[in-house]
Structures are given as C-alpha cells and as structure tokens.
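Heads up, one of the protein chains got dropped from this complex, but the rest are sitting where they should.
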Amino acid sequence: MIRKQVALVADLSGTVVFAIEGAMAAVHAGLDLLGVLVLSFMVALGGGIVRDLLIGATPPSAIRDWRYPVLAFVTGLVAFVFHAQIESVPPFLLTTLDAAGLALFAVAGAEKALEFQIHPFIAMLMGAITGCGGGVVRDMLLSRVPMVLVANIYASAALLGAAVLVVGRRWGCPPVVAATLGGLVCFALRVAAVRFGWQLPKIV
Amino acid sequence: MIRKQVALVADLSGTVVFAIEGAMAAVHAGLDLLGVLVLSFMVALGGGIVRDLLIGATPPSAIRDWRYPVLAFVTGLVAFVFHAQIESVPPFLLTTLDAAGLALFAVAGAEKALEFQIHPFIAMLMGAITGCGGGVVRDMLLSRVPMVLVANIYASAALLGAAVLVVGRRWGCPPVVAATLGGLVCFALRVAAVRFGWQLPKIV
Partner (left out) sequence: MIRKQVALVADLSGTVVFAIEGAMAAVHAGLDLLGVLVLSFMVALGGGIVRDLLIGATPPSAIRDWRYPVLAFVTGLVAFVFHAQIESVPPFLLTTLDAAGLALFAVAGAEKALEFQIHPFIAMLMGAITGCGGGVVRDMLLSRVPMVLVANIYASAALLGAAVLVVGRRWGCPPVVAATLGGLVCFALRVAAVRFGWQLPKIV
C-alpha cells in the first residue's frame, strides 16, 4: 500500500520535472503557448506512451488516466508564466533534478515491462525508452538530432539503472530493493558523467 | 442510418481535403511521385492512425478499411497531375476547406475516443490529435518544426471544437447537435483567426 503511494509520488514528481524541461525547450525554440503545452506533455509522457505501445499496454497510462496529462499541462502553463524565474535556477540543480527524473522513469519503465511478461533484456531497453523517449520526441519535434544520440552519458545511465533492477529481480532481491538500487545507480552515473564530463566513444 | 452516411461523407471529404494539402506540400518540397503519395496518405490519415493507436483501436481504421488509403492515394495522384491548377485556387478557399477538414476530424476524433470509453478530457485531446496529427507528421517528414506548434490558432480551434462536443454530450445534448456545434465552433474560430491574424501568446 505504502509502496504504491511512494511509486505514484515518484512518478508524478518525474512528470513535473520533465514537463518543466519540455516547456523551457519550447520557450527557447520560440513556440507559442500551445507548443509549450504540447512539449510539456511529450517530454513528460512521451517515453511512457512509446513504452506502453511497444509492450502492448494500450491505451497507454497517460491516455487512460487523465491526471497525468492534466499535471503535465498545468506544469507547462506554470513554467510558461514563470519562465524567467526558472531561467535563474542554477544549472547543477536542473541537472540533478533531471537525473532524478531519469532514474525514476528508467526504473518504473523496466518494472512495468517485467509486469507485462516482457523478456528481462527487452525490459531493460523499455526502461531506457521510458527515461529518454520524451527527450527524443522533443528533439524530433524541434527538428534536431536527438541529443541523447550524440553526446554524453544519458541513455547509458538509464540502461544501466534498468539493468540493475532487472538483474536484481532475477537474483531474488525484493522489488523495492532492486528498484532503489537501480535508481541510485542511474542517478549517480548521470550526475557523475555531467560532473566529470564523461563521454561515450565516438568515431571522429 | 442517415446519420452514419452523413458521418461517412464528412470523413471522406476531410480525407480528400487533407490529402490534397499533403500532396501540395510534397510537391513544394521537391519530393517525387512516391513522396507525394506518402504525404497525401500521412496528412489525410496520420492523425486518425495516431489516435487509434493511442486509444487502442487497432488496427486503425485507415489500415482496416482499404477505402481510406485508396482515396488518399487517388487524391494525391490527381493533385500531382493537376498541381498547377491547384496552385491557382484562391488562398481563402484553401483556408476555408482546411478549416472544414479540421473541424470534421476534430469532432469525429473526439467522438470515436468517447466510444472507446476514453475519459472526456483525453477525448478532447484525441480530437485535436486527429485534426492536427497529420500535419505534424508531414512537418516531421519534411524535417521542419511542426507549424501547429509555432504559429496561430489551429490546434486550439480543434481543441475547443472537441471540447464543445465533449461538454455537449456530457450535458445530454443529442450527439448530432453536440457534433454540429463542436464542428461549427472549431471552423468559425479557425477562419476568424486567419482572417484577423489572431495568435496565441509567445515569449519572445
């Protein structure tokens, strides 16, 4: 019971963080209010929608449960109005919140895929898609190459966190422990990668 | 019975209008005949396909019923051959037809979502996606930021029209009345927005 509520709060917090990021990207790209709301929605919920379509959980939760889109839209509207204040938030705080959102979504996404009897290896991919999918959709809508494909450790952190959860479950860890460990690994790797400028190999 | 036929005629008319627009966008972007047919298909049917995937109505109608894609392709082919004639159609006529197509799709999309037991608030979003989704896919294929996110009152008109339908149904309006009202509101708002240059707020 309490576990369910923790999961819900985590999910809603991730939604708020990602919706703010979507709104700010839209403001910077010169979109109008509607564009801001659409990007809030897509960044916050796009990854989960793609995951749900792929694992056959239709309609996706974001369509089945009106609280998710409403939360994304309200957050987007608030970010639109207070965008100047949000600009002045120190970058390391944004990075940290984003890493937390990524960790929450990666773990929740992998867990949901396992519930739907998806093979553990694919469940790990679904965790990464849940965490990164919204950002990919954002970049595709803004007509630029998805950042996650080009630079630094982002999807890799999501993959690793989801992998920790999947392997932990396989080894008989209690679900809460596996999820917490997976989330911490994803969060720590992402924050460290930003802090120390780690990059994946690339052919120049 | 007659209502079903009116709905079908409306749906097919919307398909033709949007397929012509897709074909002309493809011609202007320098695509070849195949690209023209693909864009006719996507603009005419892409919004409905996305809606059907999201509400779990699979396979989508455009895949289930061969008449929709055939109509889109034939329209695209005709538009390819007669593109010079279509260029000379006065812009206000194109805008009016487009607004009519938008209204028809927004209303039909919201109705279908309600039929599939989708929450009224989400059904309103599904109406807007049905009306605007094809254009978004078109712009993504042409590698540009979807017009609907940047400029003027387009998706907002679809949202409002769908909202009128949804609220009307909620209040016990007969379905035909709710649909007609919703369609008229969407159409009128869109035409007025073009006529008077209304815009949504935007941060410069």
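The first chain written gets the first letter, and so on, giving A and B; residue counts start at 1 in each chain.
The rule we apply is simple: contacts are C-beta pairs under 8 Å (C-beta built on N, C-alpha and C of every residue); 3 or more make two chains touch, one makes a residue touch a chain.
Note that this is a predicted model, so its numbers are computed, not measured.
Peer 1: Which of A:Val89, A:Ala151 or A:Val177 sits in contact with the chain that's absent?
Peer 2: Final answer for the missing-chain contact: A:Ala151.
Peer 1: Which listed residue (B:Trp66, B:Trp171 or B:Phe196) would be found touching the missing chain in the intact complex?
Peer 2: B:Trp66
Peer 1: Out of A:Ala19, A:Ile55 or A:Leu165, which touches the unshown chain?
Peer 2: Candidates A:Ala19, A:Ile55 or A:Leu165; residue touching the omitted chain: A:Ile55.
Peer 1: So which bits of chain A touch the chain we can't see?
Peer 2: These residues of chain A touch the chain that is not shown: 53-56, 58, 116, 118-119, 121-122, 125-126, 136, 140, 143-146, 148-152, 155-156, 199-204.
Peer 1: Against the chain that's been left off, what residues of chain B make contact? List them.
Peer 2: Residues touching the hidden chain, for chain B, are 26-27, 29-35, 38-39, 49, 53, 58-60, 63-66, 69-70, 80, 83, 140-143.
Note that only the chains that are shown with their structure count from here on.
Peer 1: Let me have the rounded angstrom distance from the C-alpha centre of chain A over to the C-alpha centre of chain B, please.
Peer 2: 30
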